[in-house]
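A single protein chain has been omitted; all remaining protein chains appear in their positions.
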Amino acid sequence: MTADSLLLVLVFFPLAGSLLALGAGYQPRLCRWVSLILSLMQMALISLLFFLDLQPHSGPTGTWLLAVDYPWLEGIGARFSLGLDGLSLLLLWLTAFLTVISVLISWTAINLKVGLFHFFLLFLEGCLMGLFMATDLLLFYLFWEIQLIPMFFLLGIWGHARRIYAAVKFVLFTFGGSLFMLIALLVLYVLHGHQTGEYTFSLYQLSQTPLSPTVEGWLYAAFLLAFAVKIPLVPLHTWLPDAHTEAPTAGSVDLAGLLLKTGFYAFFRFAFPLFPGAAQASIPLLLALGLVGMFYAAWIALAQTDIKRLVAYSSIGHMGLMVLALGIWNLMALSGSLLQLFNHGISTSALFVMVGMLDERLGSRNFQDMGGLWQQMPVFSAFFLFFALSSMGLPGLNNFVGEILILLGAFQIRPLIAVLAFVGVLLTVIYILRMVQDSLFGESRRVQPLRDVTPREVLILAVMALPVLYIGLHPGPVLRLFESSLQVMWGQFPMLARSLGG
Amino acid sequence: MTLNIPSFNLASIGPWITLSIFAIAILLADALSPKGNRTAAPLLALAGLAVAGFQTISLWGKNGLDFARMVYVDNFSLFFYMVFILGTALTVLISLQYLKDYGKNLAEYYALLLFATVGMMLMAAGAHLIMIFLGLEVMSIAVYVLAGLFREDARSNEAALKYLVLGAFASAFLLFGMAMLYGAAGGTLFLNDLPGRLTAGFKPLTLLAIALLVVGFGFKVASVPFHMWTPDVYEGAPTSVTAFMAVGVKTAAFAAFARVFFLAFPTLMPDWTMVLWVLAVATMTLGNVVAIAQTNIKRMLAYSSIAHAGYLLVALVAANQLGAVSLMYYLLAYTLMNLGAFGVVILVGRKKDSYLSIYDYAGLGAQHPALAAAMALFMFALAGIPPTAGFVGKFYIFSAAVKAGYIWLAIIGVMNSVVSVYYYLRITVLMYMKPAEADLGPINFAPAVTATLLLTAAGVVLIGVFPGFLYNLALNSVKIFPGL
Partner (left out) sequence: MQIIFFILAGVALVTGGLVVFQRHPLRSALWLIVNFFAVAGIYLLAHAEFIAAIQVIVYAGAIMVLFLFVIMLLNLREPEAEAKFMHLGQKVGGIILAVFTVLLLIYGVMQVVLPPGKAAPPGLGNTESIARLLFTDYLLPFEVTSVLLLVAIVGAVVLAKSKLK
């Protein structure tokens, strides 16, 4: 048994664990402990990979730190192949980390169908593990679609009042988008098969398919559509605020921290290497979409009265900046963007967690019912301020590193865009500050005192604060991980490097 | 004066003989046994199906013709034999308690099921159009009667009559088409001989024949615009018979459809694929769009079955090896997921089908979690969401279409899948996310139905995750079509 087969464990351990959690569901307490232990074990397993000193090596599916490749759908040419590089490793860790957090924050909040809830949480974790490692496009598509099911139920069963509307909207948007990807995938598969006689879904092999610019453009557009829904890019974002508003806290955490990442990840991992020419041609579009996302999100966020919706729109804004970095496409901006992917996962999830705690206490998420929280719940407020500052990019905290890298990278090639992006980042500062202002400070409008955070909640928040500080103060190791991944990627997809420049 | 009876091997039609004998045995056992004791019939039916299944497996790998070239013994037909046997066996399992509740647990019911299965096998294995026609009639007459089993129920009567009248009409079209073909081919109806005999001078006549055959088969598979009977018949017929119709009749009709068109008309492919293209699009779209508006679960499944006929037509249009493979795979997958769904409908419907509205499923997730989970699985499978068999089947079909160059057809199919997600998902939403309007009360989990649900659910997931085995079987079977 080599280290490579660890990848299989990473996918199937949570999937098997989800059944265990379901089985333990008859006793909620037991089920919570089982899920917590399982998710901690998964996280420990992934953390172990950081210390293995893995070196990239090439195999039949490309160059990866670790890779497995088994036959799956014989006759069709789809294989069960997974590959791990620095980017996926970090996203895997984020997935495991946020799953632990999700279990912890649901400890008292979820009392209905506990077994089923944890089943879906762990099942989702397993799907995402597969998604972040799949190097076979059909396998990737499979995980991409399956992850809808647990999320649909998490939203629809444990959500708030308009949960069904939100859940159905979520599924129809993402399912609709991704089916176009399926068609594009099939067309690519057939074209490749016709040309080489070998029918395969391997990313590595498909990326070498020569395509005419028109075909490439259409296929790229289909992929773009699928991923833009998930990221989400304005104007395909409308499902996101609804989904976030109605989701239980754990659902919001998974949604913002993980599902949005899948769109960006897939864009980066699949759409660019497969269609480098079209990707290059789409750079102005990506820049525009990124900027529009940032400004639009800021504008709408300023008008929100619901704190959870505001955080949801801030998500859209952050994703906009990352997409903009894709359009810049140099090492600095890309590393920043990938780092932001991770940062956003932590900071925004933390904000959602805290909004959830607030909701539990106040029974409202409206700014009108807040104000003056600092006097009543100082510990909570300190954490809230900390994560809000992290989200708006205060130097010394995680988001600053990513944002500054993107902006610096942009200044090197497109100063005008960089200036605009900078304005966008400033707008983020404005609405986040307004959120802090309206909730923590000012006159308290409540008579009853609010309970401050419990030890369990302090534990959650402290654990989430650690990566924020670590990356803010010492981003070197993580960045090196990305840079090595990017170098490998450019080496692996020469067409990509040629089209976009490295 | 002597008759030279051509040599034949009874083993090549072993499954038919077995099923016919068991059907007759069921009738005799019923006549001879004391009144009120009817446990033997379903057991005999299952035993017959098991023996037939065993015979089918032992025939596997044979490739040839028998009975003066009247019947194919090849993997294509044997694959479908297995699908029919599976579908009928599961139908027997879901029927027992349902019929008892109605006081209609008749031995004749099981005998007719077996006879209908024989008819389906004839259709899948017929090497001469007259065999296919006879198979179609054996199957249809049995199913007409089954649809009218509840004689006291006006809806069941309506279903039977509607199906009979329109079905006879469709049979006439089919027969007329065969007659045209007989003329065009200069006096033969052997599928093997047809491609060589259909000369260019007779092309107009052949096209007419093809058009008439499309009408006849299109009726049986419930494709638009020959689908008008489907919702009423599906709604009025006893639920177990509806399941049998949706699964068995459709599969058999598609088996014959594919065999005739792939084998006899490969040279006319551009002509008939064009027609089927239009039919496929119309069928998918109408089925899915109208299904959204349904509130009766049986009607919804009827329109869903129309939509699925549309997807299957896409596989025919593709007319390549993958298309044929996907057709076979999808029909098996469809058998499993649809029978599972109807099993749930029977359980939830309870005594005399009192709960057939989709709103009766509200709150099922809380009160009967396992049943709701099974239904959710079948709905996801029908919608084509991975990792179920429905996804793999749709994937194969759309790949085949793309491979054959029908990208727009694939896109339309995919958009239809999105539409279908809406109404399949609605059942899931009702079950898990809406409170029950009233207490659902106890559900009688008859062991046979529960077993069916377990089997189909496991099957839907298993062949969805590991389709390789079936894919190879199907690929092995479609080698008989040289034109693909």
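Going in written order, the chains are labelled A and B, and every chain counts its residues from 1.
Assume a residue touches a chain if its C-beta (ideal position, glycine included) is under 8 Å from a C-beta of that chain, and two chains touch if they have at least 3 such contacts.
The structure presented is a predicted model; accordingly, all values stated were derived computationally and were not measured.
The missing chain, though absent from the view, touches B when the full complex is examined. Within the set B:L112, B:L174, B:A264 or B:L313, the residue that contacts the chain not displayed is B:L112.
Taking the complete complex into account, B:L149 is the one of B:A52, B:A124 or B:L149 that touches the chain left out.
Within the whole complex, the absent chain has one touching residue among B:S20, B:Q97, B:T273 or B:S477, and that is B:S20.
Across B:P204, B:G405 or B:P447, the residue that sits in touch with the chain not pictured is B:P204. Remark: the omitted chain is touched by one listed residue; of B:L134, B:A366 or B:I443 this is B:L134. Along subunit B, the points of touch with the absent chain fall at residues 3-6, 8, 13, 20, 24, 27, 35-36, 67-68, 70-71, 103-104, 106, 108-109, 111-112, 115, 118-119, 122, 128, 130-131, 134-135, 137-138, 141-142, 144-145, 148-149, 151, 160, 183-184, 201-205, 207-208.
Criterion: only the chains that are shown with their structure count from here on.
Centre-to-centre spacing of subunit A and subunit B amounts to 43 Å, using the average Cα coordinate of each chain. Per the touch definition, subunit A reaches subunit B in the complex via residues 71-76, 113, 116, 138, 141-142, 145-146, 148-149, 152-153, 156-157, 163-164, 167-168, 171-172, 175-176, 179-180, 182-183, 186-187, 189-190, 193.
Within the complex, the subunit B residues that touch subunit A are 325, 365-366, 369, 380, 385-387, 391-392, 395-396, 398-399, 402-403, 407, 410-411, 414-415, 417-418, 421-422, 425, 429, 432-434, 467-468, 471-472, 475.
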